[in-house]
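This structure is in structure tokens; I'll ask about it shortly.
Only one protein chain is missing; all other protein chains are in place.
Each chain carries a letter (A and B) given by its place in the written order, and its residues are counted from 1.
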């Protein structure tokens, strides 16, 4: 799974440095109504200076609306938006210290690359030559040196995005807003641009706020991620915490794949909750791994990621506990193989069988198992999350 | 551009105000005036502002009105039928057989005659169809006929040919647009499910093209009814249509209430027929592609 790609950002040291940074954007109790439609339902959020921040969620969750309220393209119905300590209430988009990279890039088709990049410098008091030099410099920064006199409609998708970046960054905004900037690119280009964006952000040190519906993209690039559903922030965390300890089943389902099994709470100690789950038996879940159940869930459940468990040879020794079962389905992906395993006794309290998905990295010499064979699943209580 | 719903509305209304104001003053107000006049009494050369239904009674009782209205409707219906039937294959050809790069050129070629000197085009049909016209003199020169053919001039046939020619692009474009919208895989699905090419056309293409056909029919029918030039030139003034009758009442006889009642009645009849036509075809119009 590529979600395990650590990415150039995820150093603990970097994030520790970020945590102390001063706030750049403060959003307090922001509501937004479109007629009867409640697009933002009380957003509270602080984005730190110099942070690479992502708003992640399915389409219609309000993430783009939130970004556009920061940019000044949407009025808010109530609440406060501060940028660098300044109230943005009566500041129109053209006076805000933010610049935006649009989803469509919004490259002016009647202007050349240089004219596009220099568009925002019209009121800049510098001389023509100085501005031209600034444009050149900005183009060089995004890797488009020598493109200045090109017609903008002849550019490829990746090049358009670079022009859009240069055009926004040349104004040295306090915040760069990126509205699904990679969604129009093909997969290869997207992965390349992810890395370039991270490097660029480190280089310029500007606060980046990214809107995306692609969980992988958010995990790769962000210092912190706000997951949004239906106009509210469901969880705000760093990428690892978000992936390992989702605070709700909904977040867990949205970010990657998670297995869920019904659970019965037996008791609680000072540092753990004791539960019983079909197929796994009695387990003590550390309190740090206990999350909220959503209103729609029927009773408590435990969840674990497919790669948090593994298939082991019969009788293997180790610290982990082992559950037995039968392989129901095998899906071969080249670098990975997914096994759906029906654990013995997992028919559970309601008699319904729930195969769990297990992801195994394919290494040389390890054979892919067949459907129907018995399997031993190694797991540890620390990799389970309890939703109750 | 900090703008919410309220200012969106305000901006939209501000922008639409000039064209709307113009349309209200120059179009809606005159139409309402006509409507009001139609209920007034006619004093000779003046209008008596007194409510009456007399004009409508006279219009409905007038055998000349019946004849002219029926003729207008008949001519318009014939023109519509001829135009749409003749246009459909062309629209079909444009949509299905012409390569995408050449479509714009074909459309352009088809629309050009529409924009060029309507009056002269109508007159030239008179030249083509006339007693000593192109067809008759041509046929005589070739020795095919002794006497000029007379069934093609100064009659309804000639008017239908002329009007069908004048409104041709109006019929082609809506049908073309409807055909363009048809997802080509639907036709393949039709074939795949065992229908012949002809049956696929009948069961898939035609129903999906019907919104375009209905639009084409209305867009030809409505202006044709009110055509003034063709009856005047081609019909030789001997077979007036409703527009000529309205003009005569309004200007030659200077009976504005009566002319207004005529105009309103004619518009009502056209509106009722158009709505009925839409109602008859409504099952096709519900299609969303």
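The rule is short, and it goes like this: a contact is a pair of C-beta atoms (placed from the backbone, for glycine too) under 8 Å apart; a residue touches a chain by one contact, two chains touch by 3 or more.
Assume contacts and distances are computed from a predicted model.
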item	value
Protein name, per the UniProt record, of whichever chain is missing from view ("NADH-quinone oxidoreductase subunit K", "ABC-type spermidine/putrescine transport system permease subunit II", "Acyl carrier protein" or "Ring-1,2-phenylacetyl-CoA epoxidase subunit PaaA")	"ABC-type spermidine/putrescine transport system permease subunit II"
Touch criterion as defined above, residue of B:13, B:186 or B:253 at the omitted chain	B:13
Listed residues A:104, A:137, A:156 or A:373, member touching the removed chain	A:104
Touching residue (missing chain; options B:74, B:138 or B:207)	B:138
Chain A residues touching the omitted chain (full complex)	71-73, 92-95, 98-100, 102-104, 106, 108-110, 119-120, 122-123, 153, 167-168, 171
Residues of chain B (touch criterion as defined above) contacting the omitted chain	1, 8-9, 11-13, 15-20, 22-24, 26-31, 33-34, 37, 47, 86, 89-90, 92-94, 96-97, 103-104, 106-113, 115-121, 123-125, 127-128, 130, 132-134, 137-138, 141, 165, 168-170, 173, 176-177, 180, 218-219, 222-223, 225-229, 233, 243, 246-247, 250-251, 256, 259-260, 263, 267
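One rule holds for everything that comes next: only the chains that are shown with their structure count from here on.
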item	value
Chain A and chain B: spacing of chain centres that average the CA atoms, whole Å	58
